[in-house]
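One protein chain omitted, others in place.
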Amino acid sequence: MENAMADHKQDTESVTNNQASDTALEKKQKSQEHSQEIPATDSEGYLENLSDWNENVAEQIAQSEGMQLTEAHWQIIHLLRRFYEEFELSPAMRPLVKYIGLHLGKEQARSIYLMQLFGDSPAKMASKIAGLPKPTNCL
Amino acid sequence: MKYSIAVYGGPYSHQATHTAFHFAQAVLDKGHEIQRVFFYHDGIYNGSALVAPPQDEANLPQQWQQLAEKNGVELVVCIAAAVRRGLLDENEAKRYSKPGSNLEQGYQLSGLGQLVDAGLECDRLVSFGP
Amino acid sequence: MSDILIIFRKPPVGTSWAREALDLALVGAAFGQKVSLLFMGDGVFQLAQNQQPDAVGQKGTQAMMQALSMYDIDDIYVHNDSLDTRGMAADQLNIDCQPITSKALPGLLQQHKQVFNF
Partner (left out) sequence: MILHTVNKSVFNCNTLNECLLTTARNDGVLLLEDGVYGALETAHPTEIHEVSWYVLKEDLLARGLSEGQCREGITVVDYAGFVELTEQYKSVCSWF
């Protein structure tokens, strides 16, 4: 157990070092190149630093999930970010649908519609792409 | 009758865990079923595999584990409350790149929905707070 | 008869109870349950306007509480005597609440299948 923990610690240390060398200069280069690399995410693909989010990053996260974002996706993504700004939480399905109903319209305020866009767990997937924290109070 | 128990108090800082455990034993002694013990707030520390009390004091995580194993009781720790406080299973340790996991065997991390569900599915849900 | 009543009795910032009780309310509602809330005792301080928990480095629950109606949690009660003894007015709270008298409290508890009390 101790050994395993020590090994693991080394791993994380080297990761941290890489990240450290990633800073300043490289960051500058990356932004110039419109880098295809996603900023640091956890193993499920949620952003570690929410401030890393921009529309490019959203495209990249979506791509890594095998999705191509359309105008319909963007409508939901921007609304999700508005939800988060307003309530400081990543919504479950029902409140998301209700919020969409209030701000976009009845047509979009259906879980089927969201599943067509974002797959089986639309609230989770859309939150991930929109750069929201992983819903902690998930079922 | 079918019972569930909720524990919100941390072991070794509050009596709540002891009371909950004695109550659980008395429930089983009466021939009732306990479906689930749900740990929330500081109660999540009951699920730590790294608890090391002196030899002459009760080892609460182990006692729950034995009670659960013997009687088919689920020991569920709220995942959001646990991860925040540094109680992780292997999955979460990996997800957050942490150097180790410390959830005791026989316990599982799950959502708060399990507490809601216990309140609905069981005849009685009895809570023990700090 | 509603499914769940959650009683909020702790002040907003000093402990994590306010946040963890609110999480339970949101999860209960997301689970499809009819959830009612009751603020009493020091819990009414959770309803104070202009809380700035970031002054002590915390996230706070004010914004999350604004989401209650999105979760269809609309039955929100506040114990009027608890407000009075703490010098607070029912029309100056951070969310819309129905004032409830001491006399009506027992009936409120009896109306719910499950009471969570934080």
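Labels for the chains are A, B and C, by order of writing; each one numbers its residues from 1.
Assume contacts are C-beta pairs under 8 Å (C-beta built on N, C-alpha and C of every residue); 3 or more make two chains touch, one makes a residue touch a chain.
In this text, all values refer to a predicted model and were calculated from it rather than measured experimentally.
**Student:** Report, in label order, the displayed chains that the undisplayed chain touches.
**Tutor:** Even though it is not drawn, that chain still touches B, C.
**Student:** Just one of C:A48, C:A63 or C:L105 touches the chain that is missing; which is it?
**Tutor:** C:L105
**Student:** Please pick, from B:Y8, B:Y40, B:W64 or B:Y107, the residue that touches the omitted chain in the full complex.
**Tutor:** Result: among the candidates, B:Y8 touches the missing chain.
**Student:** Where does subunit B touch the missing chain, residue by residue?
**Tutor:** Where subunit B meets the chain not shown: residues 1, 3, 8-9, 15-16, 19, 22-23, 25-27, 29-30, 32, 124-130.
**Student:** Name, in rising order, the residues on subunit C that touch the hidden chain in the full complex.
**Tutor:** 9, 40-41, 79, 102, 105-110, 113-115, 117
The rule is short, and it goes like this: only the chains that are shown with their structure count from here on.
**Student:** Looking only at C-beta pairs that count as contacts, which pair of chains has more of them, B-C or A-B?
**Tutor:** Here the pair linked by more C-beta pairs in contact is B-C.
**Student:** So what's the Cα centroid distance for subunit A and subunit B, whole Å?
**Tutor:** 32
**Student:** Which integer distance in Å separates the CA centroid of subunit B from that of subunit C?
**Tutor:** 26
**Student:** Among the residues of subunit A, which are close enough to touch at least two other chains?
**Tutor:** Within subunit A, residues 136-137, 139 contact more than one other chain.
**Student:** Could you list the positions in subunit B whose residues touch two or more of the other chains?
**Tutor:** If we look for residues of subunit B contacting two or more partner chains, we find 80, 111-113.
**Student:** Note which residues of subunit A are touching subunit C in the complex, please.
**Tutor:** Residue positions touching the partner: 83, 86-89, 91-95, 98-99, 136-137, 139.
**Student:** Would you pull the subunit C residues touching subunit A in the complex into a rising list?
**Tutor:** Contact set of subunit C toward subunit A: 23, 26-27, 29-32, 59, 63-64, 66-67, 70-72.
**Student:** What does subunit A use to touch subunit B in their complex?
**Tutor:** The touching residues are 1, 4-5, 8-9, 12, 15, 42-44, 136-139.
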